[in-house]
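For subunit A:
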Amino acid sequence: MFIPAMMRSMTGGAAQVPASGATVRAVIEDLVRQHPGLAGRVVDENGVRPELFIAVGSEEIFNLDQAVAEGAEVHLLAAIAGG
Partner candidate 1 sequence: MTDKPNYRVIGTRPVRPDGIDKVTGRAQYGADTRLPGMLRGYVLRSPHAHAKIRGIDTSKAEALPGVKAVMTAADFCAPGQTVDQLPDLSANLMAGTKALYRGHAVAAVAAITDEIARDAAALIEVNYEVLPPVLDVREAMLPGAPILHEAMRSRTPTGPGENPSNIVAHTLSAFGDADAALAECDVVVDIVTSTKMVHQGYIEPQAATATWNPDGQVVIWTCTQGSFPARQNCSQILGHPISKIKVIPTEIGGGFGGKIAVYLEPVAAVLARKTGKPVKLTMDRSDVFEGTGPTPGTSIRATLGATKDGKFKALKADMAYENGAYPGAAATYATMVAAACYDIEHVKIDAFDVVVNKPRTQDYRAPSSPAAAFAIEQLVDKAAEKLGMDPLKLRLANSSHEGSRGPMGMPFSRIGHAECVEAALDSPHYNAPLEGPNRGRGVASGFWFNVGLRSSVNVTVQPDGTVSLVEGSTDIGGTRASLAMQLAETIGVEYEDVKPAVVDTDAVGYNDVTAGSRVTFASGMAVVEAGRNLIKEMTARLATAWNVPADAISFSNGVFSTADGSKTGTFKQIAENVVGRGPGLTVSGSVNAGFLQGGGFAHHIVDVEVDPDTGKVQILRYTAVQDVGTAVHPSYVEGQLQGGAAQGIGWALNEEYYYDETGRMVNAGYLDYRIPTTLDVPMIDTILVEVPNPLHPYGVRGAGEPPIVPPLAAIANAVYRATGQRQTQLPMSPRRILETTGKLG
Partner candidate 2 sequence: MAVKDYIAPSSVDDAVAVLSEHGADARPFAGGTDLIIQVRERRRQVGIMLDVKKIPELMEYSIGADGSLRVGAAVACARLYNDAEVARRFPALIDSASLIGGIQIQSRASLGGNLCNSSPAGDSIPTLIALGATCEIAGRGGRRTVPVESFCTGPGANVLQPGELLVSLTFPAPAANSGAAFERFIPRNEMDIAVANAAANVTLSADGATFTAARIAIGAVAPTALLVAETGAALAGKPVSADTIAAAAAAARAAARPITDMRGSADQRRHLAGVLVTRVIEKAVERARKA
C-alpha cells in the first residue's frame, strides 16, 4: 500500500506499508487496523474520502469491492488540481 506524502505522519513516515485483503475495501481496513490514525481519513461512512483517489497498479479504481491480487500495489492518491 502506497501512502501519499501528506498522510505519512499517520504511518510513522512510511511511504509503503504492507496490508492484506481480497478486496480494496479489505486492504484499507487492514491498513487502518495497523495505523489507527488513518481511521476516517481514507474511507468514511460514505465511501472514499472526496480528496482521495485509489489505484491498483497503474489503474485508478472507483469500486471498493474490486478484487486485489496477491502482491498487487494499492496506491492512495491525494488529489490536487493545479493551475
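The rule we apply is simple: contacts are C-beta pairs under 8 Å (C-beta built on N, C-alpha and C of every residue); 3 or more make two chains touch, one makes a residue touch a chain; residues count from 1.
A word on the picks: all candidates are chains of the complex that A comes from, given by their letters.
Note that this is a predicted model, so its numbers are computed, not measured.
Going through 1 or 2, you find that the chain touching subunit A in this complex is 1. By the touch criterion stated above, subunit A contacts candidate 1 in their complex at residues 2, 4-6, 8-9, 12-13, 15-16, 53, 55, 57-60, 62, 73, 75, 77, 79-83.
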